[in-house]
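All protein chains of the complex are present and in place, except for one that has been dropped.
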Amino acid sequence: MFANKVPVAILGATGAVGARFIQLLHNHPTFRIVALAASDRSEGKRYADVAHWVLEGEMPRAVRDMTLLATDPDVVLRAAPDVRAVFSALPNEIAAIAEPAFAQAGVLVFSNASYHRMVPDVPLIIPEVNAEHLRLLRHQRQKRGWTGGIVCNTNCTVSGPAMTLRPLYDAFGVRRVFCVSMQAISGAGYPGVPSLDITDNVLPYIKNEEEKLEAEARKLLGRLDGSTIHEAGFGLSAHCNRVPVIDGHMVTMSVETERPVTPEDAVRVMREFRCEHVAGLPTAPDCPIVIREEPDRPQPRRDRLTGSPVGGMSVVVGRVRREPLFGDYGVKFVTLAHNTIRGAAGGSVLNAELAWRMGLAGD
Amino acid sequence: MFANKVPVAILGATGAVGARFIQLLHNHPTFRIVALAASDRSEGKRYADVAHWVLEGEMPRAVRDMTLLATDPDVVLRAAPDVRAVFSALPNEIAAIAEPAFAQAGVLVFSNASYHRMVPDVPLIIPEVNAEHLRLLRHQRQKRGWTGGIVCNTNCTVSGPAMTLRPLYDAFGVRRVFCVSMQAISGAGYPGVPSLDITDNVLPYIKNEEEKLEAEARKLLGRLDGSTIHEAGFGLSAHCNRVPVIDGHMVTMSVETERPVTPEDAVRVMREFRCEHVAGLPTAPDCPIVIREEPDRPQPRRDRLTGSPVGGMSVVVGRVRREPLFGDYGVKFVTLAHNTIRGAAGGSVLNAELAWRMGLAGD
Amino acid sequence: MFANKVPVAILGATGAVGARFIQLLHNHPTFRIVALAASDRSEGKRYADVAHWVLEGEMPRAVRDMTLLATDPDVVLRAAPDVRAVFSALPNEIAAIAEPAFAQAGVLVFSNASYHRMVPDVPLIIPEVNAEHLRLLRHQRQKRGWTGGIVCNTNCTVSGPAMTLRPLYDAFGVRRVFCVSMQAISGAGYPGVPSLDITDNVLPYIKNEEEKLEAEARKLLGRLDGSTIHEAGFGLSAHCNRVPVIDGHMVTMSVETERPVTPEDAVRVMREFRCEHVAGLPTAPDCPIVIREEPDRPQPRRDRLTGSPVGGMSVVVGRVRREPLFGDYGVKFVTLAHNTIRGAAGGSVLNAELAWRMGLAGD
Partner (left out) sequence: MFANKVPVAILGATGAVGARFIQLLHNHPTFRIVALAASDRSEGKRYADVAHWVLEGEMPRAVRDMTLLATDPDVVLRAAPDVRAVFSALPNEIAAIAEPAFAQAGVLVFSNASYHRMVPDVPLIIPEVNAEHLRLLRHQRQKRGWTGGIVCNTNCTVSGPAMTLRPLYDAFGVRRVFCVSMQAISGAGYPGVPSLDITDNVLPYIKNEEEKLEAEARKLLGRLDGSTIHEAGFGLSAHCNRVPVIDGHMVTMSVETERPVTPEDAVRVMREFRCEHVAGLPTAPDCPIVIREEPDRPQPRRDRLTGSPVGGMSVVVGRVRREPLFGDYGVKFVTLAHNTIRGAAGGSVLNAELAWRMGLAGD
C-alpha cells in the first residue's frame, strides 16, 4: 500500500509553511514525501540541521535526515524520478521561475505563492468554493504545452471571506462586502514580524494584502466559462491589520446582498453549506463552516484548530446579525480561519487531493 | 494663586480612570483636588492604601495621604464645602443615583459613566466636536431645578470616529460609516480582562459597545436647537473587538459622504480642523487630529501619547485613501485615540475647562 | 466494560483545573465521571451553562448536560451512590472542610488543593518521585477512622524540581538547590491574573509560592519510615515570578550535590530515570524526564505538551551544564512542566491510577 502512494516533493521546505506541508503530509493516505528542496544556501544539508521548526509538536522522524535538494526540477527528478507533484512554499520571486519549470517538467505544482494566482489560466482554488475551476488546468496545459501544471491556493486572509461568501452568494447574491482583518503573526512567516513591532501593538498595514484580498475573492467566486473565468461582480473593500496573535486570521464582514436576507437565513445557508467534490477527502473538514452561537466567539486561540479530521480546516463564524446600514439586504458577522492550515498548507493539500479525485493529475 | 484654583473632588478615585483624573488634575492650573471619594468599603481609608495605581509614573504625593470619603454629596460637601465640581469615574449603577444627587447639591458633575449620556437634556461633549451642546446645561438646570448639573464625556471608542467625522461632515456631509474597533484592555478597567482571555487572542465582542458607539456618534454630531438636540442623520455600524494592547483604541473607518470627496480633501479638512472654543485651554491639544503619512501608522504603542501639551489628547489618523465601494463619495482610514486620556479622564477635564471658559459653571 | 469503570466525581468542576480533570477523565480506561459538584451558586445548573471552558478543544459532550451538585458527600452519594473517588479542584478554604467529609464518607479524595499537603499523615505524591508514600494512606485511615482518605498532588511549580531532583538525589545526594521560577498565568486560575498586570510585564511575587515550593520538595523527596515521613535534608530556596505565558512553568535550577557530578552524569541519570510503579498506567508518560539537547530549549510554548500517551505529563529539561559556583559538586539546568496537566489535574489522575494499581483504593 505504501508503495502505491503518490510520491511528492516539498519546495521551500525549511520555512514555516514548508513545515506545515510536512506536518500534514507525513502520514497522508494518498501522498508520501520523497524529496525536500530549499534555497541554495541549504542545499546538501540535513533537513533537521537547517529547518527552523516553529510548529507545535515534533518534527516527524521521517524527514529529519532527508538531504535538502536544490529547487530545480532536474535535480529533484534525478533524485526522485517518480515525483508527480510538488507542494510549493517558495517565496514569490523564486516561485516565478521555479514553478513553471516544474510544470514544464511534467510535475503538478500546488502552490502557496501568490505569483501566479491572478494569471488567467491558473486555477486559484478553495475546493469548497470553486472546485470546478480546476478544469482550467487542461486549458493551461494545452496553451503552454505543459504536461504538469500550476494550481494555486489563496492568500491566507481570503479563506474566511471566500468560504462564507459562497453560500451567501448562491442564495442571496452579493453586492458589496466590507472586510477588516486582524491577522496573526505567523502569516508573515519566520522570522517575520519583529517582536518590538507587535508587542502591545497593532500594525494597521500589511503590504499588498488588501489588494490581494479584493482581487482573489472575485476570481474565486467567479464563473468558469470554457477557458475563461468571469470574475464575480461584487465589490470588496478591506482594511488589513496585524495583531499579537500566533495563528488564526479573523475578518469582520459586513455584506450587502442582492436579495433580502435575515441573520437566520445566513446562518442556515452557511451551516448547511457542503461541497460534494471534497466529501470524504482526507483533509476535507466534515463541516466547511462551523457556526458558533456564543456572543464572543470565534476567538483565534480557542477556535483556530476547529475542524475534523484535520484541525484548522474549518472556517469558524460567529456573531451573525443584521447589518443595519444595509437594511433587509445585509448581514454582518466575524470569521476565523487558521492561516497556515486552511489558509496555506492545508489548502494546497486539499487542492491536490481534489486534483487526484477529479482525474486531473495527469495520465 | 493656588487659593484661586477651583476646588474639585474625584468620585470613584481608586480605579483606573480615577487614577487618570488624579494624574491630569494634580498640577492643573484651574482646578485643585480637595477631596477623593470611593466605594463604601474604602471609605475612611488612606488613598495610597487602597488605590491600585496602574499608570506609568508614580502616584502624586499630594493624594497619597488623603482620606477617602463616601460617595455622597453631604459627606463630600461637609468635608470640603467649597467643592464646585466633581469628576466622576463611578460605575454605572452608582452613577445613576450619585451623579444627580451631586447636581442637585449644586455641584457640576463631569462624568465618565455612560448612564446619563443619552438622556436628552444631558450634554454629551467632545469640545472640538460639539462645544455648543454645553448650553443644554442651562435647560437641564431649569427643568430639574438643579444648581449644579451633569455633563457627560463619551464612550472611549467613539472619540476617534466622532472627531474625524466632524470636519468630514461639515465639508462633505456623511451618509454611512462602517467602523471596526480594535480596543485596548485598559478600556475594561481593572481587574478587567483576564489575561487567560486575551493572551494570543482577540475577543470579537464587547458588551453594549457597538450600540453605544452607534448612538453616541449621532448625538455628538447632532444640532442643538433650543433645548433639543437633533441627532445627525447618518448611519453608523460597528464591529467591536478587544485586542492585546494596553492603551489606545484603533478604529478603521469607511465613510460614505453626501458630496464628492478625495483622500487629499479628507486629509486637508482633518488636518486644518481646529476648534476656537478650546484654543488655549490647558488640556486642549494644539492639533485635535494629527495625520501620519507613513503607510503603517498610527500604531497604538507608538502613537497613543500624541498630543501637546497633554500627551494622549490628539486623535491620530493614517492610511487615508479612497473607499472603492463608495466611488467618488467615500474615503477610508484608521484612527487611534488614547482611551483613558482622550476617551475618558482627559475628555472630562477638557469638558470642565470648557464649562469654566463658557461661563456655564454657575455663578 | 464501561460498567466496570470506577465511578468518580469532580469537585470544583467549573474552574480551570476542574475542566482539565474532565478533559483527562472523559475517555479514561479506568474511571468514568458520574457526577460534577461546584459551589453553591452553581448548584442545580447545567454544567455547560456555568463552566467557563478555557481549554483548547471542545467541552466533552458527555458533561455538557450534567447537573451540578452541591459540594457535600451526602448530596453526591445520594445522586451517585457508587462513587469511589473524587477529584478535588476546590479552593483551599472549601477543601479544608469538604475533603475530610468525603474521606469520612468512604470516598478517596485526590486533591489539587494545598490545604492538606503538609499534614503529616496525608501522602503528597508525584508517583515517579515517591509512589511508596502512598502507603501512608493506611495509617491515615486508621488514625482518623476513615474508610476513604485524602491524597494530595503537589504545587504546580514543584513538579519540575522534584522530578529532576529524584534521580540526582539518588545518584549523587543533594545539598542545596537554588530555584527561580517563571510561571504561566494559568497557574493562577480563572479569572486569575488581570491582563493589565501581566502584559509587557513580569510579576516578581506569587503569594505563598516560595514557601510551598521549599516545603513540598523536602516532603516529596523524604523517606517513609512506618507512619512517618522524614523530610529530605537538602535546602531549597526559590524566587517565584509570573511571566506572560499561558501554560508551562519553567524553573532554573542550580544544584549542589553531596558527591561529584558532571553534566553528562546528570543527563544520564535523568534520561534513564524510570518508575516501575507507574509503568503502563494510562496517564504515565513513557519518559518522565525528556532531555533536550538544543541550546535554547525547553521553551514553554513549544515544549509544554511533551509526553506520551498524555501530552504534558513529561518534565522537559535542557541546558544541563556545570554550576561553576559548586565546582565538581554541582550542575545547573532549566526544567519545564505543564502546570495544569503534570502540575495539577494530570498529577492527581496519575495518583488515582497508582492507588488503584497498588490496591490502596479500599476494598
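Things worth noting here:
For clarity, chains are labelled A, B and C in written order, and residue numbers in each chain start from 1.
FYI, contacts are C-beta pairs under 8 Å (C-beta built on N, C-alpha and C of every residue); 3 or more make two chains touch, one makes a residue touch a chain.
Every value quoted in this text rests on a predicted model; they were computed, and no experiment measured them.
Note on the chain not shown: across the whole complex it touches A, B, C.
When you scan B:Asp200, B:Glu323 or B:Glu353 for touch with the missing chain, the hit is B:Asp200. Among A:Val63, A:Ile125, A:Val151 or A:Val193, only A:Val193 touches the chain that is left out of the view.
Of the candidate positions A:Pro73, A:Pro167 or A:Pro244, contact with the hidden chain is made by A:Pro244.
Summarising the interface, chain C meets the missing chain with residues 176, 178, 180, 182, 199-205, 207, 214, 235-237, 239, 241, 243-246, 250, 252, 254, 295-302, 318-319, 323-325, 332, 334. Think of the hidden chain as still there; on chain A it touches residues 16, 54, 185-186, 190-200, 244, 246. Residues of chain B in touch with the missing chain: 54, 56-57, 199-200, 301-302, 305.
Assume only the chains that are shown with their structure count from here on.
In the contact between chain A and chain C, the residue numbers used by both copies make up over half of all numbers at that interface. The chain closest to the protein's centre is A, with centres computed as averages of CA atoms. Chain B and chain C, compared by their mean Cα positions, are separated by 48 Å. If each chain is reduced to the centroid of its CA atoms, chain A and chain B end up 43 Å from each other. Those residues of chain B in touch with two or more other chains are numbered 199-200, 244, 246.
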